[in-house]
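A single protein chain has been omitted from the complex, and every remaining protein chain is retained in its original position.
Labels run A, B and C following the written order; every chain starts at residue 1.
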Amino acid sequence: MKDVRLLHGDLSPGNAMTAFSAAHPEAGGIVSFVGKVRPDGDVEALELRHYAPLTLAGMQQLAEATLARWRLDGVLLHHRTGALKPGDPIVLVAAAARHRRDAFEAAQFAMDHLKSDAWFWKREKRADGWRWVEPRGQDHADLARWT
Amino acid sequence: MKDVRLLHGDLSPGNAMTAFSAAHPEAGGIVSFVGKVRPDGDVEALELRHYAPLTLAGMQQLAEATLARWRLDGVLLHHRTGALKPGDPIVLVAAAARHRRDAFEAAQFAMDHLKSDAWFWKREKRADGWRWVEPRGQDHADLARWT
Amino acid sequence: MGVKLVFLGKLADLAGAPDKDVRGPLDWRGLLDALPGPLGEAARGDTVRLALNGTVLADKAALGAADGDEVALLPPVSGG
Partner (left out) sequence: MGVKLVFLGKLADLAGAPDKDVRGPLDWRGLLDALPGPLGEAARGDTVRLALNGTVLADKAALGAADGDEVALLPPVSGG
């Protein structure tokens, strides 16, 4: 089962995880990852843009690839778009599985792909204005683990 | 910051994660794992025993070891004891970090140790009665990754 | 109705607008001719991909768009 959403408004990790857990009573373990706009440093705002003809379809394909690669009961991918402020959740990934190792690996696989291989563009506003963000070297290395 | 609890009554992953997330506004990412009594198969009940002079102190040491090994903002270890029924949460592990890779690895490290290197004894009731559970070979292999 | 060019991420800043209509038909050479200075240079770069009507092209030089089509210019992504 896959639960894939592109959210223009608030992402509520607590509510989403409660529903995902209830939808998978058969799973022995559920791993989740919540990524938030970091309030440290001097980021005042963040904007995520997407491209409607590609972004949600790409997330659906990522969910399918995740389900195909590990033995899972379900996978959840929720990703924000639009204007965000420090502390706001940007992304929620979850994987439910009989065995925890599958769930941990699947969640990391999905997250590594959302970070640097999904159709999102992110910019941050600091004191000196807006700047487009590109993936870190570590993000590329994390992604390369799966190929 | 560590949040370590041995719970004789209900474990509420949703409430615990909401509090943990609020306690770590500075973390860019939070990974969690919830382990539940699997309702599949024929397990009718589960009992977890602990040994008071060792169990909570051992969990505290595990939390310290986890904090020492990765760059984390915080770690949470909540583990049930007593009588459980299918579907009940047994364990909740969470790690908050600036970088997601640290959070994923720390949560797995803590979980692998709770599973087969913490002072708990677990027995399951099936149609043919109670049986003590010992770690699977996979659990030992998971633990050996960290040494 | 021409070919709609859509600029994602930093390319929208370079273009000064999120999209632009140009006359079709449009091939790769025509696209570059339609993009002024820095935008054209960015489009040539290995890290910028093209999508035609929601399908990413394996080879940008194979672009063939007609009036009514949408061509998206996709710079490096960054999510999560």
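Basically, a contact is a pair of C-beta atoms (placed from the backbone, for glycine too) under 8 Å apart; a residue touches a chain by one contact, two chains touch by 3 or more.
Here the structure is a predicted model, which means the values were calculated and not measured.
In the whole complex the chain that is left out makes contact with B. As for the chain not pictured, it touches chain B at residues 35, 48-49, 51, 53-54, 57, 79, 90-91, 111, 114-123, 132-135.
Going forward, only the chains that are shown with their structure count from here on.
Rounded to whole angstrom units, the spacing between the C-alpha centres of chain A and chain C is 27.
Chain B and chain C have CA centres that are 50 Å apart.
Residues of chain B in contact with two or more other chains: none. Not a single residue in chain C touches at least two other chains.
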